[in-house]
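Only one protein chain is missing from this complex, and each of the others stays in its spot.
A and B label the chains in the order they appear, each numbered from 1.
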Amino acid sequence: MRHLRWLLVPILVVPLGWLLFTGFGRDPREVASPLIGQPAPEWTLSTLDGDLLSTDDLAGRPYVVNFWASWCIPACVDEHPVLAAAHDRHGDAMTMVGVLYQDTTADAEAFLARYGDAGYPHLVDPDGRLAIDFGVTGPPETFFVDADGIIRDKQFGPLTDALMDERLASIGFDR
Amino acid sequence: MPLIPGIGHTAVLVGLGLTVYAVTAFVLAARSADPRLAASGRRAVIGSFGAAAVGCAAMMISLLTHDFSVLYVAENNASTTPAFISAISLWAALEGSILFWTLLATGWAALVLHRHRDRHRALMTWVGATLATVNAFFFAVMVWPGNPFTLTSPVTAEGSGPNALLQNHPFMALHPPLLYLGYTGLAVPFAFGVAALITKRLDEEWLRIVRRWTLIPWIFLTLGITAGAWWSYEVLGWGGYWAWDPVENAALLPWLTATAFIHSSMVAERRGGLRIWSSALVIATFVLTLVGTFLTRSGVVASVHSFTQSSIGPWFLTAILIALAGALTLLVWRLPELIGGGRPSGTVSRESAFLLNNVLFLGLTFAVLFGTLLPLLVAATSGDTISVGAPWFNTVTVPMFIALLFLMGVGPALPWGTAGWVTVRERFTIPLLAAVLVTAAALAVGLRSWGPLGTLGLAVFVAGIMVDEVVRGARARARSRDEDPATAVWRLTTRNRRRYGGYTVHVGVLVMAVAVAISSGLAIDRTVTVSPGETATIGAYEITHRRLVVEPLEFDAQVIETRAELTYSGPQSGELGTALRDYPNSPTAIATPAVRTSLGEDLYVTLLASDPATGAVTLHLFVNPFVVWIWIGGAIVGIGSAFAIWPERHARRVEVEQRQAMGAASAEGA
Partner (left out) sequence: MRRLLPAVALGGLLALLAVGLVFALRPGVEPSAAERADALARELRCPDCQGLSVADSPTRSAQEIRRQISSLVAGGAGDEEVRGHFVARYGEWILLAPSSPAYWVIPFAVVAAAAAGLVAWLARRRPAVADSVVISDEQRRSLHDEVEALDA
């Protein structure tokens, strides 16, 4: 009975160790999105080219919404070719849409000139209202919407080719 | 390998070797009771301090000479970085911080072992072993996961420059050193605790030593936390000074348990006992410093200090678990021998007030730790993300702080032992009356916010009790020693430095409490957009926008400053410039708010946005009353605590007088 006091050591140490350990490998800034499984927000916004684009134009096809900024270095630079490749590969079956996050059109155009313009439209979100509707906390964040307009997956942080394939699978694209 | 970084890295390796040797020497010395082994260990510890110093010097030279072959310099320095900023970049990021930390930690170890080299040999051997183990860990971190002298390849021609937030204000030079001195120093009481548990020396002598070695780093920690709050107030631009950010909490946690220990040690000294509690507190304080560093640097929680994520997380976690498990095992092992031993006291007494104070401090520690770790816990168990921010922390901690303020008054008024209601009535009546009168007067004058009102009343109550203490003590002294009142007060306070230093600390705390209550309860702010020539008002101030200037900084041409130049009039008048600075390596502009401080209030202006075409600016204006008194209060706490531990000269004088008197008496008698 008097040796029961030794239990104090594991009782205090193990839970603390477990709790602090679970933090590893997780990005503390990542926020679990409540939008998965919900209808994607609807919008009508101008693109960098000056045209008007809305969710009505995208209806019936899956689409990918990627929030980025010219100042988001190196993450947005790293994922830029991944996005371009996905657009090239699947562009006939899905729509890729970029959204500027707290950026100026001049800086965005310079970024595209430098790193390559894959040809998909980029929305200008002047007040950041679309970013708020999507619950974006900082670029890059990418949302994957299926043909019925339901958000099926979200990528927090830059995409890699592997992650892109994984996320695209959720909206119907085989690997 | 280039010369200077090579020397630095070698110094770190030497430091690791010396500390490992020291641990071995001390452990063997304890086994064999050989004083030469202990002396050798002590010299090795002093040597490790030298090694850390060489390492810091090497890094400092690399920074000042913009040596971009060192990765740390390439990431935190640029060729245009001014010398002052280069120098303080030693602690700008992780690897340099650990180097600086190790310097201070080995410094404390060397100091403690040197001062106590001739006394308490059995105890000091284990103190040395523990401190050397802790320092060996830090050297090991610098050899493997966090090498400050990692080289770049290829060597870049230009560095990234220091983090923008860290070069905006001279306090960057003040806050980390003070804070680290506090943090690293708290390993010393821990080492004494471990040593006492091993040697079974938890007696009054031990208590006296440990309290002193807790108070000294405690002073630095207090000043460091206050400086951090002041710095973030001056720099971050949101007008506040404490956001309950995880790293602010990380600094606060060991401070809370250390303060609890300082108080409970007084009870332990008086009545004996509380040995388990004392050991547990010094262990908890040190473990919390490690937890704090872990939270700050591991990237497990996001915070203002998340400047770098790093791979040292697992190392620190392992250290935390080993330190906690090891020390706890020792405590549990000795538990049967440590139970009891104190003289009991009444339910209403100074002891019980002090112990209730401990309950509250530990309650605060639990609350702050709970709030900081809760998001982690929820994420681990359910995958949800929640926030625990200022509203929660304020609601939970403020009542506990108020209760502590009340105890701060009650404790000194109660006698040791047992208090009868007569004493309570006697001690509390006048202070309570004074508090009621002052609060009523404040109400009458127009102060309606209950936060400042309540705090003010409480502060007057506590201050009244302290004044009463001084008056009573001086009166008793004047009566028994035939001194005039002024001399009595002077001699009373200067000859009881521990008590009256402690009261001074409490006065500082009161000043801070009232200042915090008033500045948060009565602050006003508004956001306005003005064109050149237009005037905005806030409170009693009128602010006129003169012009918008966009130009590079004088002392660092790479930084572009967008500055609104304003004139202001009111309780203070003059000109100010509030700016946004664009640093080359930062995506967003850094706010450089303008603060005009007076004893009554601060005028605080942040530039939110500007239109270069029209010169119009959007400003966030604040009038924050009494903020400067928070920093003044912090200084009073520092002065009071230094006074409390300053060695008393009168003890020696009394001894001399006694010897002289005895000599005279024996001469007469002979």
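Of note:
Going forward, a contact is a pair of C-beta atoms (placed from the backbone, for glycine too) under 8 Å apart; a residue touches a chain by one contact, two chains touch by 3 or more.
Small disclaimer: the values here were computed from a predicted structure and weren't measured.
Considering B:175, B:211 or B:477, the position touching the chain not shown turns out to be B:477 (whole complex).
Of the candidate positions B:3, B:440 or B:486, contact with the unshown chain belongs to B:440.
Among B:400, B:447 or B:467, the one in contact with the hidden chain is B:400. Touching the missing chain, out of B:411, B:457 or B:638, is residue B:457.
If you put the missing chain back, the residues of subunit A touching it would be 31-35, 102, 127-129, 131-138. Interface residues of subunit B facing the missing partner chain: 237-240, 243-245, 302-304, 306, 342-347, 352, 355-356, 359-360, 362-363, 366-367, 370-371, 374, 384-392, 395-396, 399-400, 415, 417-418, 422-423, 425-426, 428-430, 432-433, 435-437, 439-440, 443, 448, 450, 453, 457, 469, 472-477, 480, 492, 496-499, 588, 591, 606, 608, 620.
Heads up, the rule we're going with is that only the chains that are shown with their structure count from here on.
Chain contact summary for the complex, subunit B toward subunit A: residues 291, 294, 298-302, 306, 313-314, 317, 320-321, 324-325, 328-329, 332, 335-336, 373, 376-377, 379-380, 383-385, 587-588.
Residues of subunit A that touch subunit B in their complex: 2, 5-6, 8-9, 12-13, 16-24, 26, 28-32, 69, 71-73.
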